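Working notes, structure below.
Every protein chain except one is present and positioned as in the full complex.
Presenting chain A:
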Amino acid sequence: MSISRADIEKVAVLARIKVDGEQVSALEKDLGNILDLVDQLSAADTDSVEPMAHPLDAVQRLRPDVVTETNQRQAFQSIAPATEDGLYLVPKVIE
């Protein structure tokens, strides 16, 4: 199965990864090959098969609604690219 340049450009925006023209050409080939590999799935008869998410079909556990973690904002923000007054800084979003 092939994937078009337009598809690659669209999915790159969805994935928030900048790609340039030359990269799109390389990705067209590589992603096309990967999708060819994956296409074998369509031959499998899965009509009455339940999809499997956890090998042991475990479900999400619940825990008591109590505070178990302490606030470590300072430690966590010490490794951030840019912070100010306890806030994470990003380029201006609202004019």
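By our rule, contacts are C-beta pairs under 8 Å (C-beta built on N, C-alpha and C of every residue); 3 or more make two chains touch, one makes a residue touch a chain; residues count from 1.
What we mean here is this: contacts and distances are computed from a predicted model.
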item	value
Chain not displayed: protein name in its UniProt record ("STAS domain-containing protein", "Glutamyl-tRNA(Gln) amidotransferase subunit A", "Na(+)-translocating NADH-quinone reductase subunit C" or "Transport permease protein")	"Glutamyl-tRNA(Gln) amidotransferase subunit A"
Absent-chain interface as seen on chain A, which is shown	3, 7-8, 10-19, 27, 30-31, 33-35, 37-42, 44, 46, 49-56, 58, 60-61, 63, 72, 75-76, 78-82, 88, 90-93
